[in-house]
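Not every chain is included here, but those present sit where they belong.
Chain lettering (A and B) follows the sequence in which the chains are written, and residue indices restart at 1 in each chain.
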Amino acid sequence: MLRIRRVEEEIERRYNQDQMKTPIHLVIGQEATAVGCCAALRESDLLYCSHRTHGVYLAKGGDLRAMLCEMHCRVNGCAGSRGGSMHLIDKRVGMAGTSAIVGGAVPIAVGAALAAAMKAEGRVVAVFLGDATVEEGVTSESLNFAALKRLPVIFFCENNFYSVQSPLSTRQPARVIHEWAATYGIAAVAVDGVNVLAVQSATADAVERARTGGGPTFIEAPVYRFRAHGGAGDDSHTGYRDVAEREAWEQVCPIRLFDEYLQDTGILNASAVEAMEQGIAAEIDDAFAFALASPDPTEEDLYRHVYAPDPTR
Amino acid sequence: MPWDEGLVNSLVYDRPDPREGRVISYVQAINEALALALEHEPDVFVLGQGVDDPSAMFGTTKGLQTRFGPARVFDTPLSEEGMMGVSTGAAMNGMRPVFMHNRPDFVLLAFNQLVTHAAKFHFMDNGETTVPMVVWAAIGRGWGSGAQHSQAIQGMLLGVPGLKIVMPSTPYDAKGLLLSAILDDNPVCVFEHRWLMRKDGVVPEGIYRVPIGKGICRREGRDITIVGASHAIELGLQAAKLLADEGIDAEVIDLRTVKPMDEEIVLASLRKTGRIVAVDTAWKKGGVCAEIGCLAAEKGYASLKAPVARVGLPDIPTPAGYTLEQFYYPGADQIAEAARRLVRPDHVI
C-alpha cells in the first residue's frame, strides 16, 4: 500500500510538468482494496479492471518501470504506448486486461473465468468495478451468466460513492448494492474497504469458494478517493462533494490504519517503516529515470499489431 | 410449413454437378465446418441463443450439442453485450468461441464489446493478446420481420480497425471461410444470408480453408464488373445471365471478405472492363457499396470508362409487409439495369 501511495504521489507531483501525456485516475485513499484483494490471489490468477488501474496493477505485481514507461508514452511501456494509463497490463503476473469503458472489463473477466473453467486450470479471476459500474446493464448480464455457470470469478466492487463528480444519489435509488447482487444467487458480502486485512480475508473466502467450484462472489467495499476523479490534486473545492466529507475519510486512511495496527502489534517498527520508505523512494527514482531515458515509439510501431498474424503461416 | 420457410425453399438455384464432388446444402456446409472445428480444435466452443434447440440456428448447429456436449455447445441468456464480452474474455484466454446470432440486428446490442473491445485488444495490448473469435449472424430478407429484424450491418463495421468481415456466397465458401474464421487469431464476423441457406453445392469433406481477404472471379467478362459478396453475388450472377442475352459480357467478382477487402482483384477486373457496379445486401449509402465505388475512383480512376453504379437498399428502413418488400429489395433486374446504363449510356428503358 505504501508503495502504491508513494508512486502515485510522485506521479501527481510531476503530472503538471506535462511529461506524462496520459490521463490519470489516482487511487490515493483506495489502496487497501487493491492490496487486500491481490494478497489473496495467486500470481496465476487473473485480474481485470477499468480506468482506475494503478493500484491493482502494482498490487498484482505489475512492473513499475513498464508502468511509468507507459505513462510517459515510451515504446517499452507495458502496452507499448498504445494503451496508456487506462490500459496497464502485465500478463506475466496475471494483470490480464483493463477497459477504459466503464463495465467493459466485467463480462470479459467472466469470459476469462469461463476459459479457466473449461480448461480446468484452477485459476480464479477477479474484476474490479466501481459503484457506477453497477448501473451498466452489462454488469447485470455478467452476474447472471457467472451465477448460471458457477464460474470462478470475484466481482470486487469499490463503492467510492462517486462516478466522476456525480454522487450515488443522482444515479441509483437508495438500496444496498451487494444485496442486489445476492439476488443472482451469488455469494455477496460487504467488507470494510479501508481495512486491508478484512479485504484480504473476504477475498480469500471468495477465492476458496471459486477454486472449489462454489461459483462467483460479489464483494462490496466502501472506500473513498482522496483526489479528483482524474488528474492531479483534489477537486472537492469545485463543490460537488464536501471537503469535510473528504477530511472525515482521510481520518480512516487505509495506510495509516494498517501502519498503526502493525506498529501496535509490534510486527513493524518505525525504523522498519523508514527502511521501507527509502527502498520505495529509490525504486521510484529509478523507475522515473528509466522511463524518461526510454525511447519514444516510431512511426513503424504504429502499424504493428492491428491484426494478429495467421497462426498457420 | 410457415410461409417464410416456404419462400426460402422455393428459391431456385443452379443445380451443382454431382460429378464434380459431394453435393450438400449451404446449411449442411456450415454444420460440417462447426463439427470439424469442434472435433479438431479443443479450444473451439459454440454458443448462442438456441444453438441447442430443435430449430438449431436454421439447422446449422444441429446435433452439435449431442455430439460435443453441453460444455462446448451451449445456449445463452438473452444478454448479447454480456455474452459478446464473455466470448471476448474467453478468446483472450486461450479459447476460440463461435458466437452465433439469429439476426445481425442483435449484434447491435453488443457493438461496444465487439467494436471497442474485441477488435481493439490485440492492438491495445501491444500484440500480447489475441482475440480469436467468430461472430456469426444471418441476414434476413423477405421474412416479414421488418425494420428491427432485417438489418445488414457489414457497412457499419467496415471502418472498424482490427475486425475482419466474411460474407460467403456458396456452400463451399460457407464451410471454408467459416473454418478460416474459426482458425483466425482475430475477431471475425461471418455474415450469412438467409436466402442462400437452401442452396446446394459441391463441398469437399474434411477441413479446408478459403483464405480471408481474397476475392474470386465467379464469371469472366469483358464489358462490366459486378462486385460484391454473399447473396448480392447470387443476384449478380443472375444479372450477368440476363445481360449475356443482350450481348453484354459481365464479369462477376465475389469479394468473399469485405474486410480486409481484396482491392487488387477489383482493380484488375476494372482494368479489363472499365465499368463497375457495386452490389451489397445492405444499404447502398455508406458501407460496402460506397467503399467499392470510392476505391474504383481512387485507385482505378485511370481504368474508369463510365460512372460507378451501386445497387443496394434504398435509404429507408426495411418495411415488414410482403408487398412493400417487393419494392424495397433490389433483384437481378436492378443490377442488370444498372449495368446496362453504364455499358449503353444512350439506352432508354
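General observations
In this section, contacts are C-beta pairs under 8 Å (C-beta built on N, C-alpha and C of every residue); 3 or more make two chains touch, one makes a residue touch a chain.
No experiment lies behind these values; they were computed from the predicted model shown.
Recorded composition of the complete complex stands at A x2, B x2, labels matching the chains displayed.
Heads up, the rule we're going with is that only the chains that are shown with their structure count from here on.
Taking each chain's centre as the mean of its C-alpha atoms, subunit A lies 41 Å from subunit B.
Residues 45, 71, 76-77, 79, 81-95, 97, 112-113, 116-117, 121-132, 161-162, 164, 183-186 of subunit B touch subunit A in their complex. Chain contact summary for the complex, subunit A toward subunit B: residues 46, 48, 78-80, 82-83, 87, 89, 91, 96-97, 99, 101, 104, 106-116, 118-119, 137-138, 140-142, 144-145, 148, 304-312.
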